[in-house]
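Quick one: the structure is below, questions incoming.
Every protein chain of the complex appears in place save one, which is left out.
To keep things simple, chains are lettered A and B as they appear, and every chain counts its residues starting from 1.
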Amino acid sequence: MNDVPQQQKLPLAFLNGEAVVDKPEDLYIPPDALEVILETFEGPLDLLLYLIKRHKLDILQLPILSITEQYVAYVELMKDLQLELAGEYLVMAALLAQIKSRMLLPVHEELEEEEDPRAELVRRLQEYEQFKQAAENLDVIPRVGRDIFTAHALVDESAEPETLFPDIALKELLLALGDVMARAKTFEHHHISAEALSTRERMSHILQHLSEHNGPCVFNAFFTIDEGRSGVVVTFIAMLELIKEQLITCLQVEPDSQIYLSLQLQE
Amino acid sequence: MATRRISDEQLIELIEAAIFVADKPLSKKRLKETVLQDISVSNARIDQALDSISEHYQTRGIRLVEVATGFRFQACSSLSPWLSNLWQEKAPKYSRATLETLALIAYRQPITRGEIEQVRGVTVSSNIIKSLQEREWIKVVGYKEVPGKPALYATTKQFLDYFSLSGLNMLPKLPEQHSVKIDQMLNDPSVREPS
Partner (left out) sequence: MATRRISDEQLIELIEAAIFVADKPLSKKRLKETVLQDISVSNARIDQALDSISEHYQTRGIRLVEVATGFRFQACSSLSPWLSNLWQEKAPKYSRATLETLALIAYRQPITRGEIEQVRGVTVSSNIIKSLQEREWIKVVGYKEVPGKPALYATTKQFLDYFSLSGLNMLPKLPEQHSVKIDQMLNDPSVREPS
């Protein structure tokens, strides 16, 4: 292991206000410092990358023997210190040991198609390094609140928010009515047939028309030929119902003259 | 501290930007303690800069205003009616009472409040009627010729539009016994309009 200072000496951690830049060669690290240092690693790939960089080596020349030794030493230390060790660190230790043993086997020329045992790990290290760098790049892009400040103005108190009305479904309306009816008392002694809904609607229309006109309206004006016979019947029943309920009155100045409808006037 | 010098233009830019980005009104005191902390500038120059900013915005959609705790920018009040549309407030969901009232008005219009109360067996609050009127789903179509002349409510075209109905006859059919029951209740001589 060499002790050449790294190119980029970024502090690994800060301990009692002092930057921990490199781990001591003999791997002796005060227990709480190690804890801090280990927290700065984002996992086994990150720790491996650190070890490789420390040797000023290219990932592509992954020196599996020495790296494995160092890696295992770190992991053992973490275990000795009873740090909560993510399972991934142990999985990586096992993988490194496996690669190491394969590397030690003699190379069979006839099996030239066989992949280098380090290949998969090298790919993963490269990929991780790529995104580690991408994350660092992302961190320096100007961002709102740190480098970018957005400009705002307030509104005058006279600006009131627009109200969004709640949505309801048609079946809710029917269910609600069902609820009312379930609660309502029954009146068994009467029997009056139900009016068709269209009559009730027509009653509303007639009342509305009369209140908008502000005066008597010609009887004939309420009938539309397009509606056919049943339409005429509905309108007529609606008029009778309104007269019965004393909501409108019917006027005829002289026999055979125009019939007028008007709202029942208040006395 | 207070060592850098800046031009009037730079001072205006800085104060303007500071008031715009601050999350609450900015007082001259806070301006000096924060944004201008390393800049050598007299109170008179700050006042001048503020005057200049204020004047500049006289012809824009926003104004520099001084409130109790400092300066802030505010949209012209004349624009409020349009700006209001930027915010939407969710009205609370309709209560069961509201739905029942609406259902009764839809199926039994024109109907008075007293009649609705008669069928529902409980008082119908004014708020319910008001909220349905605000939504333009119901309206008064007349007054019933009984003591107190209660208003008669009916559903509107907007109500039909909302539910994509071409007419009230397109409403889901009420079970026969329900219609009969409502009619019975409303025609019962014991039913009186509450005075």
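Assume a contact is a pair of C-beta atoms (placed from the backbone, for glycine too) under 8 Å apart; a residue touches a chain by one contact, two chains touch by 3 or more.
Source: prediction; values computed, not measured.
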Touch with the omitted chain, as defined above, among A:K56, A:K79, A:R143 or A:R183: A:R143
Hidden partner chain, touching residue among A:I64, A:M78 or A:V234: A:I64
Interface with the unshown chain - residue positions in chain A: 40, 42-46, 60-61, 63-65, 86, 88, 92, 103-104, 107, 115-116, 119, 122-124, 126-139, 141-155, 159
Chain B residues touching the omitted chain (full complex): 12-18, 20-22, 26, 34-39, 60-62, 73, 75-76, 79, 82-83, 85-86
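As a convention for this text, only the chains that are shown with their structure count from here on.
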CA centroid of chain A to CA centroid of chain B, Å: 27
